[in-house]
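Yeah, one chain of the complex is gone here, protein chain that is, but the others are all in their spots.
We just call them A and B in the order they show up, numbering each chain from 1.
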Amino acid sequence: MCPEIVDEAAQVWFGPQHVSAHGWATKLTIVGDYIVECDPNAGYFHRSAEKCLEFRNFQQGALIMERLCMLEAFLAEYPYVKAVEQIAQLDVPERARVMRTIMMEASRIHSLQFWWGQFGAELGLFAMTLWPWVDREYFLDAFEELTGSRHAVSYSAPGGVKYDFNEKSIKMLERALDRLEDRLPKFRDMILRSPTFKLRTKKIGLFDAAQGLKWGLSGPNIKACGIPMDLRKDDPDPNLAYEMCDWEVPVTTNEDHPGQCDAYDRMSQRFKEIETSASIIRQLLPQVPEGPIIDPKARAKANRLPEGEAYGRVEGTRGVTTLFLKTADKAQTPYRAKIRGPCFASYYSLKHLVPGSTFADFVVIFGSLDPYPGWWDR
Amino acid sequence: MGVGTILQIDIVGWLSGLPSWIYLVISGLFSLVWAFFNWIWSIVVWFWALAISQIWWLFKAIVFPGLVFILFSIIFSVWFTRKVWGRVQARRGPFHLGKYGGLQVFADAIKLIGKEIVIPDKAKRWMYRILPSLLLIAVLVPFAFIPWSNEWYIADLSVSLIVTFAFLTVVPVVSLLSGWISGSKYTLIGGFRAANNQFAAEIPLIISSVGPAMLAGSLSIMGISQAQSSLWYFLLLPVNCVTFMVSATVITALVPFDAPVADSEILFGWRTEFSGIYFTMTYFAEFAKQLLFSGLIVALFFGGSYGFAFMPPVLNFIFKFLIVLFFMILVTSSFYRMRQDQVTHFCWKYLLPLSLLNVVIAMFAIVYVPGLAQLLGIGG
Partner (left out) sequence: MSEPDIYLTTVSPSAVAQAVRSKCPDVTQKSMQGNRLELIVPPSRIRDVVGLLNELISDALPESVFGIDLQNDRYELIYVFWSHLNRMLCQLRVSLEGTVPEVDSVCDIFPGLEWHERETHEMFGIGFKGHPDLRLLLLPEELSGKYPLRKRFKTDRSRLSETGLPEARPGSKEAET
């Protein structure tokens, strides 16, 4: 920046009271209508989850994890459960594996629906907020029927799951899926073919895959560049049942800028994610085997863990979600737990993505990266 | 004792004169008050005589097409907007208070008026207090020129169209000023965006209204609406009608073009720092503007009070007015917000040439299509 420009610059705090900054704050340096510098600030949601985990036993830890991101609660609690299972060497019953996978995918759909409604509001169409949120209610009802809670589900436990499917919960899940599959193509037309949506999102927040990987971006933000980077395929998890169904990693490629993605591509990528998740659930639902849902000795085994280290990973809605767990011998609580949230990277990348764009596009850029403050503040 | 002169006061004499003094003072004061009352009373008498002689006009100005009616229609349009938006957004809109939630808006207005007024430290207090009222006045005055029918109107100037636009030009100035004096960066950005919106859309708006004015041979809104007794100008100037409507949406800062009050970007734009009654005024001014443009569209393009013979003229006008209003609300609930530079590009690249083109085509049509001029009642 040359000094004359800096003289004219104004600093604007975007947040934490701003309606579309959902509780976080970014310091923007503005010259005219253009942002020349962006300094994202974290910490407004910091609840010291990592320190808290050191004082909770291995059954309780998952509850803290799911509170980091209520939208993808099934997915958020899984890395912890997975790490505990690795250290305790628990076997997960077949039925629990499939049920976990189904609920994780349902959670992904629900989270993406929420995001897409929020993105609609950020772009100024409030109707697009409420339409997907109506569909989302059906998933929430299904979650409530299954676990008794709409958001804080606490479903997976070391060695299995806590609640069994019953006829009604399966029916409610299917009803939610029916409604989704009925309405999704219409919504896709309404959004991706809308001229005003194209005006706002094309060529906005453009980055190429190599650069995005260097920033640490993952999940749909990288898949939108045309790279099928997906832990569900790359790092198959023996405690989940993704290999039981036939699916492809969805990617978006754009002829205008191969290997790069803009906000429009990220939107269309997330529609494909929803479709893939729906098809996985559809394939898995008839395949749920009979049997126990949890290893009866799991609770005793997870009470005290041997010394060890484990790295639990899952492909979350927003990208690679991991938890590093280190235990001392015969410990009731973790020695160290490190949470890696996917949005830590996407929030950081605003620092590089935003400068040069206009003030109005800032909303579109961060909205399209699907940030969730729980994941970076923890 | 004995040093200097002792001023001797004849205390008894002074006391004996006191009653007449008091009488003088009181009678002087009384005559002053009496004169003042006389003066006021003469004004009242004069005004009363004027009012009695103009009672019909006074009734119109205050009750029916005037202030009370307009205020109630603003409240109605707030309710109507919420209801339509609710239906579009798969929800019900207000429904708790009154029939179909009709009292909800009154409750909201009372709540807003009763709220504490918080004036930011950096705001200019005088301007902060004056500007919202100024805005509301500037938007309400042009309603005097809306011809609800040939009898029901308040004022008819020979240049009322121009005067209306002149009053509407005040609005962005007020927006810019109130963004500036609120002492916040968000409001300042919003103020500039509001000014930019007006700058972008005013020329297409005025050019679009040139068409009807030219065909009617009059700059009075009344004259234009009366000239459409046989043929609505919408049929002759369809493109102008659309460009007028779109420019009106831009100026009113409704949804596809609501960058000045974009809530996800700059909170509430230039209105962010207003609170309580001041916010209510700016909020009502927006709806008043929307109503005003709906009225103008009906008067300029949809034949004013002419059209459906089975209805009285006033109902005719109101019926068309509601349809236009409904259409505007529907449009504003179904688009994403455009960026500021895109709004300007859109207005200057597309709206301006289109509105000019339709005017030129209409001119040629009058000259070369036989019988058209006669139908319109001009020249011939």
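Miscellaneous remarks
Convention: contacts are C-beta pairs under 8 Å (C-beta built on N, C-alpha and C of every residue); 3 or more make two chains touch, one makes a residue touch a chain.
Predicted model, so just to flag it, every value in this text is computed and none were measured.
The chain not shown here makes contact, within the complete complex, with A.
The hidden chain makes contact, of the residues A:11, A:48, A:166 or A:287, with A:48.
Touching the missing chain, out of A:20, A:154, A:169 or A:218, is residue A:218. Counting over the whole complex, subunit A has residues 42-43, 46, 48, 50-51, 55, 208-210, 213-218, 225-229, 234-235, 253, 255, 258-259, 311, 320, 322, 324, 326, 335-336, 338, 340, 344-345, 348-349, 352, 377-378 touching the chain that is not drawn.
Everything below uses one rule, namely that only the chains that are shown with their structure count from here on.
The distance from the centre of subunit A to the centre of subunit B, each centre being the mean of the chain's C-alpha atoms, comes to 48 Å. The touching residues of subunit A, counted against subunit B in their complex, run 10, 12, 18-20, 33, 120-131, 134, 194, 196-197, 199-200, 358-363.
Chain contact summary for the complex, subunit B toward subunit A: residues 85, 88-91, 185-186, 189, 255-256, 258-259, 262-267, 333-342.
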